[in-house]
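I have a structure I would like to understand better, so I am pasting it below and will then ask my questions one at a time.
Presenting chain A:
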Amino acid sequence: MNSSTITLHAPAKTKTQGRLDVLQMISGVLLILFLWAHMLLVSSVIIGPGVMNAIAWFFEETYMAQVGGPLIGLLIFVHFLLAARKMPWKTSESEAFIKHSVMMKHRDTWMWLAQVATALIILVMAFIHMWVVLTDLPITAVKSAARIQHGGWLPFYLVLLPIAESHVGIGFYRIGVKYGVITADNRNWYKRKEYALMGGFIVIGLITLVRFMYLPLYSGM
Partner candidate 1 sequence: MSRRLHIEVFRYNPLDPESKPHMQSFYVNEYDSMTLFIALNIIRDQHDPTLQFDFCCRAGICGSCGMVINGRPGLACHTQTKDLPEHIVLHPLPVFKLIGDLSVDTGVWFRDAGTRIEAWVHNDHDSFDPTQEEARMENALANEIFELDRCVECGCCIAACGTARMRTDFLGAASIARVARFYLDPRDERNVENYYEVIGNDQGVFGCMGLLACEDVCPKHIPLQDQLGIMRRMLALHSVKGILPKALIEKLAHKGCCHENHKS
Partner candidate 2 sequence: MQIFYTDLLCIGAGLAGERVAVEAAKAGFDATCLSIVPPRRSHSSAAQGGMQAALGNCVMGEGDSPDIHFEDTVKGSDWGCDQEVARIFADTAPIVMREVAHWGVPWNRVEHGPATYYKGGKPFEAAESKEKHGLIHARAFGGTAKWRTCYTADGTGRSVLNTLDSMCLRYNVNIHDRTQAEALIHDGENCIGAIVRCLRTGELMAYFATATLIATGGYGRIYKATTNAVICDGGGQIAALDTGIVPLGNMEAIQFHPTGTVPTDILVTEGCRGDGGTLLDVNEYRFMPDYEPEKAELASRDVVSRRMQEHMAKGHGVKSPYGDHLWLDIRHLGEKHITTKLREVYDICTSFLGVNPISDLIPVRPTQHYSMGGVRTNKDGAAYGLSGLFSAGEAACWDMHGFNRLGGNSLAETVVAGRYVGKKVVEFLKGHSVDFKQSALRDAHAKIEERIKRLSGSSGKESAIVLRDEMQDIMMDYVGIFRNGKDLQTAVDKLEELHARSMNIGLQGKAIGFNPEISLALRIPGMIKLAQCTAFGALQRTESRGAHTREDHPERNDKDWLNRTLAYWKDGDSLPTLKYEDASPYFEIPPGERGYGGGKIIHADIPAEKLHVPESNASDNAASAEDTK
């Protein structure tokens, strides 16, 4: 509010901005939890396609996939709306920020830029991914493997995987910072944990992809 908008109405006290911040944080946390859970579920294929199929079956039988899937889509969209408030949409803003990052050579500053960049890619890719998976239920290991082996989806996932993981990893660290859980004292510890977590999930993801690549498509069904 400033002196020109104050003329429009008697200023009401509002808690909106605080609530939006909390919502953004909650949407972020839920998405983190989702992505990690999702990663673990998919990577169950490493143990064996049977395990993954069983889990998928469970989610579909309970309609968690059919309902949960779109809900996650919605959550991503809501998260996008909330986070978009902070994104440098104006060229002047993005230019300023990029110049700033170059000047500062400061890792946490670069990380935010990475988060914005990954966000835009996720926005497109996550919805494509969800559309493809959810319009072709049931989820089975073989179907996924087929997409990767013959559908040309491997490069798609090789991009989405690290991008999603870094977005989430950075987000996790920054939520901690913003809300004072990560303090000056334990910042380095958390940072190391964050890298380990990010790296760990990317490795698990890659192993999963490899597993899909070499999964025989006609056995086990």
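Convention: a contact is a pair of C-beta atoms (placed from the backbone, for glycine too) under 8 Å apart; a residue touches a chain by one contact, two chains touch by 3 or more; residues count from 1.
Candidate selection criterion: all candidates are chains of the complex that A comes from, given by their letters.
It should be emphasised that the depicted structure is a prediction, and the values quoted were computed from it without experimental measurement.
The listed chains 1 or 2 are all part of this complex, yet only 1 touches chain A.
Those residues of chain A whose C-beta lies close enough to touch candidate 1 in the complex are 13, 15, 17-22, 25, 85-86, 88, 93, 96-97, 100-101, 103-106, 108-109, 111-112, 174-175, 177-184, 187.
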